[in-house]
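Incomplete set of chains, arranged as in the complex.
As written, the chains take the letters A and B, and residue 1 is the first residue of each chain.
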Amino acid sequence: MLSQEDLIQLFKKTRADTEKICSFLETEDYVVQPIEDVSPPKWHLGHTTWFFEEFVLKQYSPSHKLFDENTAYVFNSYYESVGDKVIRTNRGNLSRPTVAWIYEFRKYITQAMLELLNNRKLDEEALGVIEIGCHHEKQHQELLYTDIKYILGNNPLFPVYNKQFNENLIQKYHREWIEIEEGVYKIGHDSSSFCYDNELAAHKTYLHKYKISNKLVTNAEFLEFMKDGGYQDVLLWHAEAWEWIQEHDINSPFYWHKIDGEWHQYTLQGLGKLNPEAPVTHISYFEAFAYAQWKGMRLPTEEEWEVAQDNFEWGSRWEWTESAYSPYPGYEKPEGALGEYNGKFMVNQKVLRGGSVATSSDHTRHTYRNFFHPHQRWQFTGFRLVNT
Amino acid sequence: MLSQEDLIQLFKKTRADTEKICSFLETEDYVVQPIEDVSPPKWHLGHTTWFFEEFVLKQYSPSHKLFDENTAYVFNSYYESVGDKVIRTNRGNLSRPTVAWIYEFRKYITQAMLELLNNRKLDEEALGVIEIGCHHEKQHQELLYTDIKYILGNNPLFPVYNKQFNENLIQKYHREWIEIEEGVYKIGHDSSSFCYDNELAAHKTYLHKYKISNKLVTNAEFLEFMKDGGYQDVLLWHAEAWEWIQEHDINSPFYWHKIDGEWHQYTLQGLGKLNPEAPVTHISYFEAFAYAQWKGMRLPTEEEWEVAQDNFEWGSRWEWTESAYSPYPGYEKPEGALGEYNGKFMVNQKVLRGGSVATSSDHTRHTYRNFFHPHQRWQFTGFRLVNT
């Protein structure tokens, strides 16, 4: 558990980082929601702020005066147990509150939080909720990057977000296969530092012998799959995946564009030529699985990934695993509204491990369990193979 | 036909009026598109400007330099024969070009148009297209009002557009029934002044004797229909209307809200109590028809409306008629892209006559034929009855 002093630093840095991410935007970029998965940046700014007012200031700061009685519910997301909320698909239809209003709201709440943190000795429960609030905001920082990329990258004008932001970190070394022996291993979070409920309980698992790659699959490798007709061979795909690629006419990773016969990729630096060395990204589980089938290999389970992760570099792509997102043995859902955080998503999703170029540097760890639906591609996803 | 001097005045006033309408907006209000029928205000600003560049400057001003080669197509609407276009439902997903960019675009094109108009004697064809462009922009002024009303009026915060804008013009006089004799009448546009292609040819029609109301149906009258169970009595409704009210749970005119047992209405002045004297508005053809059935009366045909209109006040509500939108005898579709203007909508729509509080003062006339689908309600619609 963090000390109150360390928490103050974490809180200040987190709030500042969020605003830094948005500093590259035009006002109009904060407003739109081109698909349901994407939220308008102004919603993220308001929602992460609402979280502190709702779950911290309302609970632990009796003198706190609400910034605005009527508006806050706009920023509730999925906490069904906490009052009304704006339905998710409607977020991009709201021009008000304005961006300026939301920055005022942020400033007011940040200030109120700092007063609380600086002037009162808080108990463990309160400190715990504030720490969750910081990690919650860090999650939204990652979503801000991916949602901004969607908003700009699906605009026919392909505007640049930030010329300095390099998404494509090259792994220059050769592929090697790390061998892990059969046996009982322990996985899950097992220290007093922060983790989410879904990383608990730490527990034993039995693994059979496997070999896992030290590097991610690259664009060049994925192009081979495409050239070999991978997107056209029904036997490589799950039944639901095949329907999905037919219905949406999928034939390359997301953000790829063939221009005058050459593959280009939209990144936060704008539209440019595809770099064959870079790890493939914006790929669904369905595509990762089909590629593995084509190779005669498979994806790791999340347990295999976690046990082997000390032996390879990770952190630039969220990595798809074969594991469905389920509760660990001994998992307990927290009480109250915060109990809605993770458990209710434990169906029809796949676990991803690692982190990405969009992840706040102190926000991931080797036990972190991210999760998405198998068709989703707007995150900085990637994958590595297991060869048994 | 207008002289070139008069046209310059019309053009300048039209361009200024559009910007006046938008002067009450926040930047964010320009961007959103909550339903397909509504376009973002920034799109209207760009589209009316694109029209002049595409159909006037490109054709008649050889030295004209395009403001931007790549961006203009974003503002094409439905001219299928003129290059690519952004699909209608996608307009609200585009944060770029920005509002500031669009005002630059407007300024540049307004300037280029005025240079053309001031420095060159234009032929009749060119003047005709410019006059159409002005009337086209006036149509979009009306849409700006109704789309802005939708954007603000469907925001849970109910923001005010302009406290001075009074939608509800009261007709204080008593209801009287104007009697029109059976016989052959002439309708349609029959002068050299501007009209749309769909108002031609002027032609004869045979009318049977009828009596038409001198005033519109009011909120108080419509409330009686509601109290009498009008929305629940299947026998009053068209089959498609009944499906529509069931599916969308329709039980009052649009923008009505029952708050603490009392009816309120959102107007461009904000949320307030319903004024029973005001003409009912934001009503579909389906509802107008059901009301007439309940009264044992009917809606006028467009011919009946036009023949009688000298005898009553009109202009605050677009008035639904019983007439389907069809070509007049002798109708001829114009050549080329401008021929896509009206004719291609002549199916599954109903004619509305009159004009509304949102209509530019010099934009309507007694032969004007507006048209909407029978379920649409986001316009300032209303109706009057015929009692045969």
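One rule holds in what follows: a contact is a pair of C-beta atoms (placed from the backbone, for glycine too) under 8 Å apart; a residue touches a chain by one contact, two chains touch by 3 or more.
All values derive from a computational prediction rather than experimental measurement.
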Number of identical chains in the entire complex, 2 depicted: 4
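Simple rule for what comes next: only the chains that are shown with their structure count from here on.
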Mean-CA-position distance for chain B and chain A (Å): 45
Interfacial residue positions of chain B with respect to chain A in the complex: 26-34, 42, 70-71, 74, 86, 90, 92-99, 151-152, 154-157, 159
